[in-house]
Every structure is written in C-alpha cells, then in structure tokens.
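Here's the structure we're looking at; comments come further down.
Missing here: one protein chain of the complex. Every other protein chain is in place.
Here is subunit A:
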Amino acid sequence: MATFSEYIAQNEERDGVRFSWNVWPSSRLEATRMVVPVASLLTPLKERTDLPPIQYEPVLCSRATCRAVLNPLCQVDYRAKLWACNFCYQRNQFPPSYAGISEVNQPAELLPHFSTIEYVVQRGPQMPLVFLYLVDTCMEDEDLQALKESLQMSLSLLPPTALVGLITFGRMVQVHELGCEGISKSYVFRGTKDLNAKQLQEMLGLTKSSGAQGRGPQTPQQPLSNRFLQPVQKIDMNLTDLLSELQRDPWPVTQGKRPLRSLGVAMSIAVGLLECTFSNTGARIMTFIGGPATQGPGMVVGDELKTPIRSWHDIEKDNAKFMKKATKHFEALANRASTNGHIIDIYACALDQTGLLEMKCCPNYTGGYMVMADSFNTSLFKQTFQRVFTKDVQGSFKMAFAATLEVKTSREIKVCGAIGPCVSLSTKGPCVSENEIGTGGTCQWKICGLDPSTTLALYFEVVNQHNAPIPQGGRGAIQFVTQYQHSSGQRRIRVTTTARNWADAQTQIQTIAASFDQEAAAILMARLAVYRAETEEGPDVLRWLDRQLIRLFMFHLRRSPFLQVFNNSPDESSYYRHHFNRQDLTQALIMIQPVLYAYSFNGPPEPVLLDSSSILPDRILLMDTFFQIVIYHGETVAQWRKAGYQDMPEYENFKHLLQAPVDDAQELLHTRFPMPRYIDTEHGGSQARFLLSKVNPSQTHNNMYAWGQESGAPILTDDVSLQVFMDHLKKLAVSSAA
C-alpha cells in the first residue's frame, strides 16, 4: 500500500495525473465489475519548476490516425534511426535533426523521467494576450468605484503588449473605442437585441480589415490591434481616464424596478468582437456584474422587483420562465467563445443571485473563472481579482490560453470522455469509446483557459475482450498532448505519457484492489455525480450515487452543495460546482469534506473530526471548506474574548491562542483562488451556521440526550448523521451481497 501511495504521489508530482486504478483490469468485463471506472484526474499545466521547455517541436508518429508524440515508452532503433510508436506500433524514421541520436545521446523526450515534457513551437507569430473587460454599470456608486479601482490596478499588472478592450453595459451596451484624442468614443448597442458576429463587425466598422486581407502577407498583423483592442502601453492613460469617468448607468430606475442590465447582449458583443478580430487567439473576457441580466436575450429575471429571481423551488416547479432561454443564450455564447479559444470569466458581486446558473456554461466551457462575492468593495473580490494576474517565477501569468487536449491510448483502452472546464472538439479517432462519460465522443478537447490547478477528469474504458488476454507484463499507455498558448505568447505543447500495468482481475484482484486510489476515485465519482446532477434531475443522481460504491466521502458528498441544492440558491450551486469541476484533487477533497482544526490550550492545533462533537466551548475551530474559512470561537473562548482578556498582558497566551487560527487562515487565504470567504464567528453567532451546516450531526435535537452531554453542540437538522448513514449502508451492503 505504501508503495502504491508513494507511486501515486510520485506520479502526481511528475505528471499531474492520478488514476482511480493504478493497475488495470485486463478485460472489459472485469473492468465493468469494478464499478469505479478506470479514470484519471489530469492537471495539464501542473507546475513543474524543474521542467525546462524544450525549444523544438515534438516528433510525431507518421500514421495519420495516430500522430502520437515520441516518448520514453517508444522502442528506438538507434542504428536504423527508427522508432516504433507504442500506441499504433508504426515504425517511424527520426527526422533529419535527430541524426546524431544514439543510446548515449538521447533527446530529452526519450528519457524516462521526462514522461512529461514541454515543447515550444517556434512557428507562427507571437500572439498578444487579449483582455476584454466587460463591465456592468448598474451598481451602487461605492461598488462601481471599487470596481473601477480594481480595473485600473489590473492595467498595471498586464504586460505592456497585452491588448485591452472595454465594454460597459447597463441598459445599453457600449463598446469603447480606445486611444482617441479629445472626445472619447464608444459604440452603443441596445441591450435587447442580439447581434451576430457579422452584423457586429459591420456596425463596429471592422470590415475593413477583412478587405485588407487581400493585400498580402502582412494580413495577420492587421488585426493585431484595432480601435477597440489596443496595447496597454499605448492607451494606459487613456483607459485609466476612461475608467475613472465611467458613470453609473444614467438611465433612471423607478421605484420597485431593477435596473435594466443587458448582460446577455453585452456578452454576446464581447464574444462577437473577439470572434471577428482575434479568432483562435488567447483572449479573456472578464465580466463584472452587479446583478442579474434583466433585459434582452439572457435575461434571467424581469425588472419588476416584486418578482424575485428564480429559486430551486421555482425551477422544480418549472416556474422559471426565463431560465431556459437564458441558458440557451449563454450556452450558445460559450460555444462560440470556446470555438474561438476565448475565455469568459464571470465576477459576480451582488447580494442576490445574478444568474450564474444560466451563465455557468460560459466559464465552464471556456475554462474561465467564476467568482461570486457580495460586493466589489470586498477584499474577497479585490484579492481574488488580483490573484488572477498572479505571475510565476519567470514573470509570466499563471494562465494559459486556447489549449487543446488530445488523448491517445493503447489499443486495449479507449477514452470515454472528460469532465472539467472543456468542450469537445468532436475529433473522432481510434481511441474514442462509444460509451460516453461526461463530454465524450472525442479524443480532443478544447480548454480555452487553463491555470496550473485546472484539473480534468478523464474516463476510460477497457475494451479488451475477455477472451483476448493481454500478454503478461503488458502495459497500457495513455498520452496526453496539451497544446496551448503560453502567457508569453508562445505556442507550447506539453506531452505526458503514462503507462499502467494490466492485471487479470481473476488472478490478481488483490493487486488491483491495492492499486485503488481512494481519493482520486472519490473525486472522479463526485465529478461524475456532479456532472449528472447538472444534467439530470437531482434525486435520481443521489439514488444513482447510492447504488454506487459508497465510502466516507460519499456521506459528505451527499450533503455537499455539489449535489444538495437545499439551502443553496441555484447560483451558489453553480458556483460551487464550477469550482469543484476544475480544482485539483486536494482542493476538491476539501470541498467535499471540509477540514476542521481545533485550537485550544490543551495542545497544538490538531485536526478534528468534522463532527458536532468537535464543537467544544473551550476550543477555537478553524474550518476550511475551500469556499469559506471559518474561525469559530467556542462559547467559553468567546466570553473570554468579549471580556478582553487578550488585551491583558497577563493573558498573552490567550492572545496567541486567538491569533493562531487567524494566522493559519491568512495563509490559506493567500494561496487560495478564488479567495475564500473569511468568517470570524463564535458560539451562537449568526455566521456559525457555516460551521454547523458542515459538521456531521452526530448530535441533534432528536438524539442529543441519547448521546449525553459530555461534549459537542447539537445541530438542529433532520439530516441523518454519519453513524446512521453507515449503519444503513452496512445493512445495504449485506443485503446486496446476499
């Protein structure tokens, strides 16, 4: 076991890959019996400081249907200067540049520890990064001011060559022309009318560039900038001024009405603008919204305040009249954007819902961020937004653009699909399974936006027939080829080739069982569950999940906002699911089963059970749910604090005790993206609900007496406790076994 966990850790460290099974059953039949499919979590851009990019291009298998990249698993005939593709067994000639190859002079890609390797494509122009701000102006002045400051700040973080654009919207949509002297210009569109790219192009007067295309080789340079998207260095001041003059949407909002917010059209215009100018170039549409779309395509709620925005209840009752249309609108936009390799981020700051449910596919399909906060004037938003522009040691953004992920498999195994912030490129190939899981039916996916933590779940299917045994010692190989645009503008290709042993389930079931990666499997199944929850009816998913292998995580998963919509708004659900679907394993685990630390005078901080019994009066609890970080002061501690003991020199230890979780929380806050909501509460505090809703209700108002009063706090809930759940589960397991 130890070896396996080490192996797993090592693999993850090197390749950013974790498989649910690290030894694969050798036939379809056996694989099916395993319940948890062979699947992997892949973090394509896992940070590898020790991985220098190679300044040449990969060598590809010459078979048209394969095109696998030369990798350490390939057999190489150094004398004949040939290599055999380990996927299709095609024998290939090394290209002339490999003439000097020999056993002692191997290219990096043949070295075993370079199972993951990154190439830099030298061809093609260096594409600039494009950032298009899409700013809602229907918000309170305070919020708008904060937002404007954040935006201005962000300008200083952008590389000088990056192109920026600004679209503002309220009742109307304004596309600002940048870099004009004197009078500032903007193109205005009404917020109720959707436009296709061609119309938009004409209306923005961008058709001339197409006319210029006939002129010659310089054509590609032409669209590098236009009136609406200009290099930061050129219009820095101008844009700063423009932003500072940005006014609240001037259209009057009568009492009892919501401001008219044309989000749908605005986003459509943003997508269209990039579509007709920077197709297939990395671009980021950063959408800042202060409320729901209230008019035009994509509207999620009417402008009458008396009609509240849809709730899960409405959705179940089929009472959300705008939802379907809006969803369709945003889906279409997401597809357009992803086709062109553009990212859509959504930063929604409002106390009420903003329609993330309808818009979720925009970030989900394009790899964009979804950030939800109460106000633009919170550190939650400000820090998160700032963190978007985090740079790595080389000074490049930790973000990649317009990536495609291609999966190549050995013959015995095929890929069923992917779950994560990606869209299918609908590329049929020999390694595509007919059985779809998640986004399937293809061996290539587009991931418009990637960061080092972006993680996809890939599901495979063993297709080897039971009667066609795999020779002993055979290994199944999977190659992940990720082409992307680095934030430096370079085109890069990262190739990860992994291989796992085959095992006959009948004879080597122990081995297989030992190779099971519980955490990965939990997350993989959870993703699958969430995916289903998103696409199917809620209760059915739970039932489906219950029928599957259930372990500890499943208890929390069942209670998590990823599957439970109770007590969450549709927007929140979408938000949580979005992050769940893109974060790496560790973070995903935290999301499912929050981490709880206890601080007390009794000893150093210790992790405790996520159970109501852990809530004790003399403890300070620090809970990290990924989205929230809660510091909970027990009853006694809270009283002490209220009494001000921490300010007295003689109780300095108490002060330290109070400070300890805060420091830890700060550390978490600084590394997490998006920044979690930081909650400092105490026993009886209203915010304590965040904690209480997560812990296992081992004590409730129903059974607290039965459990005695020695510890813990009762949770007022009808949910079953883990104990009950487990009891029930055991019963089920036995009966099903029978």
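Basically, a contact is a pair of C-beta atoms (placed from the backbone, for glycine too) under 8 Å apart; a residue touches a chain by one contact, two chains touch by 3 or more; residues count from 1.
The criterion applied here is as follows: contacts and distances are computed from a predicted model.
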item	value
Which of "Phospholipid-transporting ATPase", "SEC24 family, member C", "Nucleolar protein 11" or "Translation initiation factor eIF2B subunit delta" matches, in UniProt, the chain that is not displayed	"SEC24 family, member C"
Residue of A:83, A:187 or A:278 touching the missing chain in the full complex	A:187
Missing-chain contacts mapped onto subunit A	172, 174, 177, 182-190, 193, 195, 199, 202-205, 245, 247, 250-252
